[in-house]
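Every protein chain but one is kept in place in this view of the complex.
After this line comes chain A, so read on.
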Amino acid sequence: MTDAAVPPAAPPVPAAALPRPKARINWIRLAPWLYTLGLFVIWEAAVRLFELPPTLLPAPTRVFQAIVQYWSPIWKNSLQTLYTTTLGFALAIVAGLGIGLFVGWSKTIYAGLYPLMIGFNAIPKVALVPILVIWFGIGTVPAVLTAFLISFFPIVVNVATGLATIEPETEDVLRALGAKKLDIMLKVGIPRSMPYFFGSLKVAITLAFVGSVVSETVASNYGLGNMMSSAQSQFNVPLVFAGLMMLAVEGIAMYALMAWIERRMTGWAHRSTMGN
């Protein structure tokens, strides 16, 4: 109960006499922040205790100092990485939805293409970067494409699975009414695969960051990946960690955004049994 809930007609009572509304601290909401803070504290303490040189492991304070010191390049490169990642991710959404719908359309296509896709997904995408460089040169394009290639697979699998696992009874009821394949897909398959789709976005965005940063590290003059690898060659370890920190922030922000979208779009799936 907050003070606002007290009816204004209540007789004035000396503040000290009021039964103190118990300050309820929401520990669950606070926990992520506290744990993060705890990690930094332990990290700082360990560095000081063991007197680790900043070239080995810089303390968090030293990393934040680097962030302030190099803010301009860090900001520019962070934006570049965010740009390549989201672009690759957007492509992955379009292609993933398209291919997912195609693969899930029929049990035959699903059976035929699934092993192929597993095989493709087993290829480490880092191995593709040199090929992309041959085709497109270094820079933004290979980073976008690597982010795309690495993140579209979970989207495809989830959309296709959502379509391919329609309950046979539902299909029977509709087919008995004269429903065509397209009807069943539009009325049941696609709405039903949406929770799978939005769920896969959380996984996909994280992977997209892996893809873009790997590509920037080996084949670009921009982006956090490139910034970190050049900082590393100059033994500027605090700057490397500053880059890592920015990546973590971007990753968490995008993940949270995807989780929020998922909740907004498919609330029903969390209430009904189908969601799990």
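The working rule: contacts are C-beta pairs under 8 Å (C-beta built on N, C-alpha and C of every residue); 3 or more make two chains touch, one makes a residue touch a chain; residues count from 1.
Please note the rule applied: contacts and distances are computed from a predicted model.
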item	value
Hidden subunit of the complex - UniProt protein name among "ABC transporter ATP-binding protein", "Phosphate-specific transport system accessory protein PhoU", "Tryptophan synthase beta chain" or "NADH-quinone oxidoreductase subunit I"	"ABC transporter ATP-binding protein"
Option from A:L101, A:V188 or A:L201 whose C-beta touches the chain left out	A:V188
Missing-chain contacts mapped onto chain A	167, 169-170, 172-179, 183, 187-188, 191-192, 194, 266, 268-269, 271-274
